[in-house]
Each structure stands twice: as C-alpha cells, then as structure tokens.
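Missing here is one protein chain; the remaining ones are kept as they sit in the complex.
Coming up: chain A.
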Amino acid sequence: MAAFYKARKALARFVSGCKSFSSLAELPEMHQMMRQTCRDYADRELAPIAGKLDKEHLFPAQQVHELGSMGVMAVEVPEELGGAGMDYLAYALAVEEISRGCGSTGCVVSVNNSLYIGPILKFGTQEQKEQWITPFTTGEKVGCFALSEPGNGSDAGAASTSARQEGDEWVLNGTKAWITNSWDASAVVVFASTDKSLKHKGISAFLVPMPHPGLSLGKKEDKLGIRATSTANIILDDCRIPLGNMLGSPGAGFKIAMQTLDSGRIGIASQALGIAQAALDCAADYAHKRTAFGAPIGKLQAVQFKLADMAVAVESARLLTWKAAMLKDAKKPFTKEAAMAKLAASEAATFCSHQSIQVLGGMGYVTDMPAERHYRDARITEIYEGTSEIQRLVIAGQLLKENAP
C-alpha cells in the first residue's frame, strides 16, 4: 500500500514536471494573448517614438498612462487592488515585449512593478497596500526604489542613510544615489538604518511620498542609455514621515531589499531580453536588405555565424528567465535561477547589440538605425539591480550551498 502511494506521488511529480517542461516550449493561451497585446502596443506605439524619447530624454508619460490602463504597470497586483491579477511569467513576458519597443519604457515598467510595488505587495499591511499600491496601478503615478548611496552600491549593507524616531514620526537623513524614475515618481521605498551598530540588521524600509518636505532631488544624470528615464540622487534632510510609513518590521529592511532584488532581477532580465531581441531583429532584417559582393550579406557565413550566436544567446537567456519566473510562481526557491537569468540576459543584450552594430557596419553607428540605441540601452542591464559580478557571487553561493558535504 505504501509503495503504491509512493509510486503515485512520484508519477504525479513526474507529470507536473512534464507540464512545466512543455509550458516552456508552448506558453498557455492567456500568456500568448497577453504577450501579443504587449507586442502590438510596443510595435505600434513605442518603437516609432523610441528614438525621439532617447534623443530628447523625454519621459514617456502618455505611454505609461496607456500601459497603466492596460494593466501592465501592475501585472502581479490582485484585481481588488487595481492590478491585472496575473502571474510573474506574464509580467516577464510583458516587460520583454515593451522593452523590445523601447528599452527606457521597459525600465519604467520594471521598476514600478518589481522594485516599488513588489516589496509593498509582499511586506505591506492591507492599509499600506491600498494607499501605496492602488494609485500606482493606473499609470498616472509611478514609484521608485532607493537603496544605493554615493558611498555604497554593491555593498548594500553599509547603508549610511539614517532614520531616528521622534515622537510619532520617523526623521530620515542621508543621500540615495542612482535612483531610476526619481524625477517622475510620486513615492519611493527608502532603506535607512535605525541602528548602525546592528550593521545590515539595523536597516529598515520606509515609504515616502514625493514630493515631500525634507526630500529633494539631485540633478538628472546624463546617461549613456535608457535616456527617457530619469536617474538622480534623492537627498533626505530631516525628512519627516508618520510612524505608519515603515514597511515591514524594524531591521527587516536588508531582507526586504534582497528579496525585492531577487524578483527584480527577473524583470531586468526581461528588459535585457527585449533589447537583445530588438538588436537581433534589426541585424537579421539588415542582412536581407544590404547587398555586398553581389548578394545580400545574409548569404555570408561571417554574418550567419553572428546571427546564430545572437539567437542562441537570446533564446537560452529567455528560457532561464521563464524558468526563474515559473519557479517564483510555483512558490519554489528561485534566487539562483533569477541571478542566472539576469546574468545571461544582460550579457546577451550587450553581446547582441554589439554584434548588431557590427552587422550593420557604418549604418550601425549612426542614429538613423536603432542599433546604436540598443547598444547604449543594453549596457546598464549588466550594472543595475545587481552587477554581473554580484550575480556570479549569488549563483556560486547557492551552488556551493547545494553541494555542501
């Protein structure tokens, strides 16, 4: 009898394992429809203006609004709170398609979903969710995430921004650096230390509305890529917020940040995939049209090998990303897979955009073609939300833990 139940359990595990395998090969109908609607939007509304947004450093406010009304700014948020009520795989697909049209817009979508809404959805009280998530689902308002400081990026535990309690208020002091969406955001999740002696265990998370007395913004950084997003310092100078604005419990800030970044990695991986795919599509299209030595350059093996290598890089990173998303949706551990996805996808993005310029030759170097914008947009994906070096540390850490004697 026991053997029968054991065998049945093993079969069930095998069958459900098969289901997730076949899901990687063929997405469920709802996900396909969702992917198509995002792709249509990106092709028709984003791709035609992406060059202009980049050149003029314009925040795509109208498009963010439209994406909000489609549910793309809050994919995983339950319907009761105003979101689309879909899963993380759907979110990953959405970010990839949006980024394929415009890398900057994909970044705005990703930061709002993963870095701002993500931690509040996971660690917030019902009241905090209604106050800080619902208004940010429509695209009218976007949020941002402030962890890095001028003195520490990768070394997140060394946060020097402080928060002290004064009566019924928290008072925040310090400077946060490299904050995406800062000039366009209406709220920020800030990490500050309530007790420096506890090192990273003294860090807590706080919700601060923007604008707010005591919070000011530094100059907009003049970036290499994703120029339609605003990146700046957030300066906190005796910034006072109610006690109820702490997110999660005191000292849980570091854990909240790390878990948020774990999920955020899947979003950035998806953004990188979108940029990589756009670069690949650009190169493949050019290979048909450009002739040299009497034939389209797509006939030359040198070009074919490049396109093949690009396709393999993108597709393998995509499957890693989907796997990480599916593990998260199944509530299984996904830290290692998310780090692998982000590492693979960001390196695929820089590789594909580099090779895409090479295939286009001189045309790849000028702004008439989008290849040079993909090259500039791709570069940041290897840096933010955990540098490629940090990803390698995370992967190795998980791997060694799994293989401990």
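Methods note: a contact is a pair of C-beta atoms (placed from the backbone, for glycine too) under 8 Å apart; a residue touches a chain by one contact, two chains touch by 3 or more; residues count from 1.
Heads up, the rule we're going with is that contacts and distances are computed from a predicted model.
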item: Per UniProt, the name of the complex member that is left out, chosen from "Small ribosomal subunit protein mS39", "Probable glutathione S-transferase GSTU1", "Electron transfer flavoprotein subunit beta" or "dolichyl-diphosphooligosaccharide--protein glycotransferase"; value: "Electron transfer flavoprotein subunit beta"
item: Omitted-chain contact residue, chosen from A:Ala50, A:Val64, A:Ala84 or A:Ala344; value: A:Ala84
item: Options A:Leu46, A:Val75 or A:Val142, residue touching the unrepresented chain; value: A:Val75
item: Where the unshown chain meets chain A, residue by residue; value: 29-30, 33-34, 36-37, 40-41, 66, 69-72, 75, 79, 83-86, 90, 94
